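Complex shown without one protein chain; remaining protein chains in place.
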Amino acid sequence: MKILVINPNTSASMTEAIATECRRVAAPGTVIDAVSPAYGPRSIETHTEDAIAAAATIETALRHRDDGYDAIVVACFIDPALMAIREIVDVPVIGIAEAAAHVASLVAPKFSVVTVMRRLEHQIAATIDRSGLAARCVSVRSIDLSVLGLEEDLDATIAAIEAESRLAIEQDGAEAILLGCAGLGPLDKELQSRLGVPVLDGCGCAVKLAEACVGYGVTTSKVLSYSAPPVKEYVNMPEFDAAFRG
Amino acid sequence: MKILVINPNTSASMTEAIATECRRVAAPGTVIDAVSPAYGPRSIETHTEDAIAAAATIETALRHRDDGYDAIVVACFIDPALMAIREIVDVPVIGIAEAAAHVASLVAPKFSVVTVMRRLEHQIAATIDRSGLAARCVSVRSIDLSVLGLEEDLDATIAAIEAESRLAIEQDGAEAILLGCAGLGPLDKELQSRLGVPVLDGCGCAVKLAEACVGYGVTTSKVLSYSAPPVKEYVNMPEFDAAFRG
Amino acid sequence: MKILVINPNTSASMTEAIATECRRVAAPGTVIDAVSPAYGPRSIETHTEDAIAAAATIETALRHRDDGYDAIVVACFIDPALMAIREIVDVPVIGIAEAAAHVASLVAPKFSVVTVMRRLEHQIAATIDRSGLAARCVSVRSIDLSVLGLEEDLDATIAAIEAESRLAIEQDGAEAILLGCAGLGPLDKELQSRLGVPVLDGCGCAVKLAEACVGYGVTTSKVLSYSAPPVKEYVNMPEFDAAFRG
Amino acid sequence: MKILVINPNTSASMTEAIATECRRVAAPGTVIDAVSPAYGPRSIETHTEDAIAAAATIETALRHRDDGYDAIVVACFIDPALMAIREIVDVPVIGIAEAAAHVASLVAPKFSVVTVMRRLEHQIAATIDRSGLAARCVSVRSIDLSVLGLEEDLDATIAAIEAESRLAIEQDGAEAILLGCAGLGPLDKELQSRLGVPVLDGCGCAVKLAEACVGYGVTTSKVLSYSAPPVKEYVNMPEFDAAFRG
Amino acid sequence: MKILVINPNTSASMTEAIATECRRVAAPGTVIDAVSPAYGPRSIETHTEDAIAAAATIETALRHRDDGYDAIVVACFIDPALMAIREIVDVPVIGIAEAAAHVASLVAPKFSVVTVMRRLEHQIAATIDRSGLAARCVSVRSIDLSVLGLEEDLDATIAAIEAESRLAIEQDGAEAILLGCAGLGPLDKELQSRLGVPVLDGCGCAVKLAEACVGYGVTTSKVLSYSAPPVKEYVNMPEFDAAFRG
Partner (left out) sequence: MKILVINPNTSASMTEAIATECRRVAAPGTVIDAVSPAYGPRSIETHTEDAIAAAATIETALRHRDDGYDAIVVACFIDPALMAIREIVDVPVIGIAEAAAHVASLVAPKFSVVTVMRRLEHQIAATIDRSGLAARCVSVRSIDLSVLGLEEDLDATIAAIEAESRLAIEQDGAEAILLGCAGLGPLDKELQSRLGVPVLDGCGCAVKLAEACVGYGVTTSKVLSYSAPPVKEYVNMPEFDAAFRG
């Protein structure tokens, strides 16, 4: 099985970390290829960066659409371009936020998300809502850190996530924690060990759910909402025009 | 007052029709400039086209950000890029779907949306949900037509919208109808006259709500979710890199 | 354009303040007439006062129904008699609570209401729920003050609203503040300046939304829920009997 | 035990029918006094009539507040003035719509309301929502009849309610039927016998729930939302001014 | 009237206390028989104990199904086996959690539950959700005590419930308190006196609601969801096989 993991931002080191994390959990025989777009923001912390990265992610998926992948994972915790990519490929497409929410719901009655910047809180809550699982999410919390600042002082990052997670558990009733940024993924097991509750990296969850879909033999419904886009002219976008104008 | 109306698709004739519709309702003294992106899909009927058009719309807004507009209207019924543009400008930004939903809620207890292609139904329902007004929307219905096919047989289009609207009123309990595509806007008064309920063109509603915000002296909250994006490097996007890298 | 603003309570000074506030935001050419009922409570802080004032407000609207107004604004933050007046006139009828909620939703992802007496909290939450926008409202908070006590120590009132608003922003995630009493309206710009988020007076919002409806050419749906009341005998109410018995 | 049943409309024959219905289900030892306001509409089918009747109902409750009643029932299926009367008396106050919804929830997983005029549908749905039990209500349906027209052809009325109830059971999944008008109450057992599901008259339910509250020794919470109104001046309302100005 | 009260756990002293509480509120002429299952857990604090007790409770109900009871009360605050027993008997079946939630909704706009062990919080919230009244419940709170530990230091128990209830009233906006364990029932009036808000014992509420249903002449809908189980073979369960295999 070959899974394409698209990191929607253009930080090569994060793409590498995501690849490592995905390979760590992949089943024997699953090949993970991690790529990032040819253009776009270094990190995704705003609606603007989300939208620009979404377009770049679609272009990336389009470029790889005939490369024989069995599934695609979109590795950013606001699930950019998820539904669009479901239209343009025939294989399962899994976002890491929805993946973490689904897995959490299997192991805990209620979960919280702990993310980096505070401005992402409403945006992540909306992402969880799109996954259908808002009823299981008791809070979205954040530490005061930028996405790219995570690795500068890893000990401080872990300590801050741990502290915020404890508040989620004690005050909000969370019984599992979702790490609300792909960059936090590698901390999952260390934090799980410290906190004593499931701590979920969306990348790991998404790889396993992609394997599950492929293994069961189910893929995106193409009957209506995710059916292939109709013939369409794209102005000044030769690549898309070629792909969709027919 | 100067309002910039961005038609997110690249159909010049639709941009022109939108401009006409917006000018028809604008207050004396309100100047309407209607533009469309330099690239992107001819029409927006899928998640893919939505995402590509969103990026193009942001780029368009960015290009005009210092042109002294008092408000921006995004004229596509799935409100692409709405939240992103709120980050990059300081003036009010209004989407036509949310605008129609808000105005409808002032004149009817429940409303329905009637749109073109069936595949847009779930996508428009999600847009209404983002507006906060899902509780007021009793149904999203569609006729079997593409966005660009609307004008080919205008009489048939009107008749189909009228028939579907009557079902919404009689079966779903709608007491107002939202026209779920910017291209349907010019039909609002004719359909209102036929149906005997408010029929709302989002473009008209958005212009009036933009004037309302400006007239009352309120603009987008910049305290958190819509605050200006932080300094950010954009790879292979010189225009965005110049705008955001500082 | 002529807008009738009905202050449902019988405090003449508050009617005057509301009129001033409404005129401050009205478009050139909009005439504001502010009136209050001939009978009823001095202020509205309970369900009882709400209900009595609602009947008095309907009577007031009925008396002015042939005076050529283009829209009616009901200026009390629990929107008394809103739906009834929609039945008895043909022009748009806007409540100040719903108006503030709609405008807030255009400029912020989430808002809070800050009102006067604590006992109004559930009642105002129910009003926001009727507007359809409960999903956008993160909290209703209050200071410990009666409606008529607001003006006794204006500095203390402003300081208390400011403090409670900060809690709403920091603890509840609000990004806009609705002033939950018509009497607080004149403080909107001062508080907006102090807090750095949109601070909304429902009176100002309602006038602009009334202008928007009239300007776009849309009025209350008369197809069912808000259609004119049927012929009806009123016992011991000659004015209503004359109006509705036909 | 003495229960005051207030019919909010001014139809004496309906007050009498309600009294009969209430006495039929009352426990031995429960005295039922049924009254109607001194003024107001003959029947309640609109928001206007609801609001006017609410004020008249409050005045009626106020007049009887020292008459030693153990509970008050408000006998109109949109529960007018319910929360206001809870403020002005210390005994339990039960509305017939909420009563029917509560009892239905004890005997069926889902219920429907069948009412008279179609224009009442959204209004009754809002009433059920206020009761807290919207999640249990699968539909509000209506026959094409005015409140006062019910008795003109009783056989036709029963047949129409029966037919609409069958649709609710078969198409909507209802397993109990609420009669959505006090005037329909006397039909409960006949319809229950025909339909084979619980058919609930709100008057009967309210009397039993009032007895339940009194029997258990619990009354309206006076801690905040339903606490006695504060001292208040009423202009041109000597009775209210005397009652509340102190 | 004869009411069978089933305490789903096997603590005889708790069954006795429940019987006393139920008899205290029962109408003259209502006979209360309180029983507990022949097997099962001493107390119910987990999903496991809930499920085992549910089966034992069904068996208990089945054994008494021909004993002429007019109603059955299930006396454990997570309402075990409620819907099953509705299938196997023809009389009304009332759970104490749903009963308390319904009565609370008649006397307060919002309520909280205060229960014993913290681990029950989500489970009780789910029970309230099943009652249909989640919209009225602002919080489920707990003290740090096991069910059987309640009586060891009654003063400490009362003090802890009182303190937690005050937090619910002041911080969460509760205006009535539900005692979230049958064992807490006898404290209702003492706590009501201390707190100044309605404090509800589900056992008392359930007895009164059972009397209400019987008195009004309504019982469980047998049309579909609660209809008698079809003929069914039970393996190694002779009592059930005899009852259901026919």
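For clarity, chains are labelled A, B, C, D and E in written order, and residue numbers in each chain start from 1.
Following the convention adopted for this analysis, contacts are C-beta pairs under 8 Å (C-beta built on N, C-alpha and C of every residue); 3 or more make two chains touch, one makes a residue touch a chain.
Every value quoted in this text rests on a predicted model; they were computed, and no experiment measured them.
Asks: Touch as defined at the start, partner being the missing chain; which of E:E16, E:D90 or E:E233 qualifies?
Replies: Per the contact definition at the top, the residue touching the missing chain is E:E233.
Asks: From the list A:D33, A:E175 or A:E233, which touches the chain that is not on show?
Replies: For the chain that is not drawn, the touching residue is A:E175.
Asks: With the missing chain put back, one of A:I32, A:V103, A:L148 or A:V235 would touch it. Which one?
Replies: Here the residue in touch with the unshown chain is A:V103.
Asks: Under the stated touch rule, tell me which residues of chain B contact the chain that is not displayed.
Replies: These residues of chain B touch the chain that is not shown: 121-122.
Asks: What is the set of chain E residues that contact the non-displayed chain in the whole complex?
Replies: The list for chain E reads 10, 38-43, 45-52, 54-55, 58, 81, 83-84, 86-88, 118-119, 121-123, 126, 130, 146, 224-227, 229-230, 232-237, 240, 244.
Asks: Tell me where the left-out chain touches chain A, residue by residue.
Replies: Spelled out for chain A, the touching residues are 25, 27, 83, 92, 94, 98, 102-103, 105-109, 131-136, 169, 173, 175-176, 189, 192, 196-198, 200, 204-205, 207-209, 211-213, 215-226.
Here is the rule we use: only the chains that are shown with their structure count from here on.
Asks: Sort out for me whether A-B or C-E is joined by the greater number of C-beta contact pairs.
Replies: Taking the two pairs in turn, the one with more contacts turns out to be A-B.
Asks: So if I superpose chain A on chain E by CA, what angle comes out, to the nearest 5°?
Replies: 120
Asks: Report the inter-chain centroid distance for chain C and chain D in whole angstrom, where each centroid is the mean of the CA atoms.
Replies: The separation of the two C-alpha centroids amounts to 28 Å.
Asks: In angstrom, rounded to a whole number, how far apart do the mean CA points of chain A and chain D lie?
Replies: Distance between chain centres: 52 Å.
Asks: Specify, in ascending order, the residues of chain D that touch 2 or more different other chains.
Replies: Each of 83, 121-122, 224-226 in chain D touches at least two other chains.
Asks: So what shape is it, when you link every pair of chains that touch: line, ring, star, complete or other?
Replies: Chain contacts: none of line, ring, star or complete; other.
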